[in-house]
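Submitted below is the structure of interest, expressed as structure tokens.
Note that one protein chain is taken out, while the other chains of the complex remain in position.
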Amino acid sequence: MEIKELICIGCPLGCSLKVEMENGQVKSVSGNTCPRGDAYARKEVVNPTRIVTSTVKVTNGDRPYISVKTKTDIPKSKIFECMKEINNAVVEAPVSIGDVIIEDVANTGVSVIATRNAFAN
Amino acid sequence: MKSVEIVIIGGGPAGLAAAASAKKAGCNSILILERDKELGGILNQCIHNGFGLHTFKEELTGPEYAGRFIDSVEELGIEYMLDTMVMDISDTKIITAMNRVDGMFQIQAKAVVLAMGCRERARGALNIPGYRPAGIYSAGTAQRLVNMEGYMPGKEVVILGSGDIGLIMARRMTLEGARVKVVAELMPYSGGLKRNIVQCLDDYGIPLKLSHTVVDIRGRERLTGITLAQVDSTGKPIPGTQEDYDCDTLLLSVGLIPENELSRGMGVEIDRVTNGPVVNESLETSITGVFACGNVLHVHDLVDYVSEEAGKAGKNAAKYVSNELAQSSKPVRIEACEGARYSVPRTVDIDRMEDNLTVRFRVGTTYKDAYISVYYDDTRILHRKRPVMAPGEMEQVILQKDKLKEYPDLKQITIKIEQE
Partner (left out) sequence: MFDVVVIGAGVVGCAVARELSRYDVSVCVVERCEDVCCGTSKANSAIVHAGFDAASGSLMAKLNVLGNKMMDQLSKELDFPFVRNGSLVVCTDPDGLSGLQELYDRGVANGVEGLRIVDDKEAHDIEPNLEDTVCGALYAPTGGIVCPFNLTIALAENACVNGVEFKLNTEVLEILKLENGYNVVTNNGEIQTKCVVNAAGVYADKFHNMVSNKQIKITARRGEYCLLDHMSGEHVSKTIFALPTKLGKGVLVSPTVHGNLIIGPTAVDIEDKEGINTTRQGLDDLVQKAGMTVKNLPMRQVITSFAGLRAHEEGHEFIIGEVPDAPNFFDCAGIESPGLSAAPAIGVMVADILKEKLSLKQKSDFTATRKGLINPQNMTLEERNELIRKQPAYGNIICRCESVSEGEIIEAIHRPVGARSLDGVKRRTRAGMGRCQAGFCSPRTMEIIHRELGIDMEDITKSGGKSYLVSGRTK
């Protein structure tokens, strides 16, 4: 049996989690104060994922950049591939919060969406 | 002179929440004065996620979180002025402000909500020796440059201080192509949230050196390098532990200071620990009808708590202008001691309080399996075990009106940390 220790990133509480593993399978999770901690631990030891936030260039807008995020979390290993696509993206104003900027970023099936508005000039 | 019932100083998360709540409490004459060109305050540059879990039960980025409050202020038809700097507030609540269009003007307010936020502690305050080249930025300034203006402060980065903005910027700079070599923290524990250490440093293999500080800064024009050294328990560098790092950028995330120049100017009493106004249960300062909330009151760890607190300040301001807020008659002092560094509020008037009063505080050092205790005079009425407490995170206790009423002669409420 293998024990992995994690700090939960589900919320700012930052619970210290203990995950018992056997043959690559999660046996149990302890130390969490809510179900999100349990879910996080089970995922983190097998397939860690993150939400990526950054900025995308805007043309013809009231601001040169808008902030964006991946709509849901993507595999941790895809973060830099995702950033590459974000860095190459250009969007024309107007843009509204929630607009899809990149579809299926880095073949994750997840889209990158705007997290703020940009008005057209 | 123009008259307004409630003037809110600052259109960041605190000001926005205060305004919305004042309006909902029935006040129709509200004005937000904001110095930036848009509402939202510092949230506009906090493009990372992690906001709103408490308030909206979902994880939002800073601009999205701000966006919801801005929408609410717009929908409620609350008046605001942008690009407007408040220069002075008199003790009689005359506000002198200025902008390009209206020039310098004065407003007579009935109630004032202070919501100016906080600013970053600068290098000078730490008195780090060395040269004074370009390339030394506070983390928040770098955040603005990167996220709002689209400029990279530099490519090879060392960060001093493990406050949340420093941790967030370690990840941001890395994602944007810079190399973050190390984050150094003077204290033996981080000042930031644990989740940020995991997601911003561990994920990218950025080392965090606790009990370390910058002891030298090199470079006459642009920064060329810094020296780190380990510090002893008093914070003094230990000889022989120096390590040189070549870098062109040093980011400082070494603390936030409530921005109370205006409050001091109007004569509001300032707490020596929080550097924010001393307030009572209604979040009212030492000047009647002047309320404070958000980071100007005390530096918060989560914006959700700012919104909650500000909502209360706004509501009380509305009550004050409609004469529904009773005169404070016999406030009971709340004393934070023995591990609890301060409390907000500092007094509670039992007649004036709502059914529950959230008292927030921070601990002075890290604790494991210690207890938060609350005493009514000599009687312990709360003894709550906490697995972990750290100075970077706010703690809270809730005082109940019913319970307090059982102690009619109560002199003092004490909050302390106990080992057992």
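Should a chain be cited, it is by its letter among A and B, assigned in written order, with residues numbered from 1 in that chain.
To be clear about the criterion, contacts are C-beta pairs under 8 Å (C-beta built on N, C-alpha and C of every residue); 3 or more make two chains touch, one makes a residue touch a chain.
This is a predicted model, so every value here is computed, not measured.
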Among the chains presented, those that the missing one touches: A, B
Touching residue (missing chain; options B:E59, B:E176 or B:E335): B:E176
Selected residue (touches chain absent from view) among A:K4, A:K57 or A:K71: A:K57
Among B:E38, B:E59 or B:D83, residue touching the chain not depicted: B:D83
Sole residue of B:R220, B:K330, B:K368 or B:K411 that reaches the chain not shown, by the stated touch rule: B:R220
Contact residue for the chain not shown (choose from B:G77, B:G124 or B:P408): B:G124
Residues belonging to chain A that touch the chain removed from view: 55-57, 65, 87
Interface with the undisplayed chain - residues on chain B: 35, 83, 85, 87, 96, 98-106, 119-120, 122-125, 127, 129-135, 137-138, 140-141, 144-146, 149-155, 176, 215-218, 220-222, 237, 248
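In this text, only the chains that are shown with their structure count from here on.
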Chain B-facing residues of chain A, complex: 6-12, 14, 16, 50-55, 57, 63-65, 67, 69, 76, 79-80, 83, 97, 115-117
List of chain B residues in touch with chain A within their complex: 44, 47-50, 53, 59-64, 67, 146-150, 172, 175-176, 193-195, 197-199, 203, 301-302, 387-388, 393
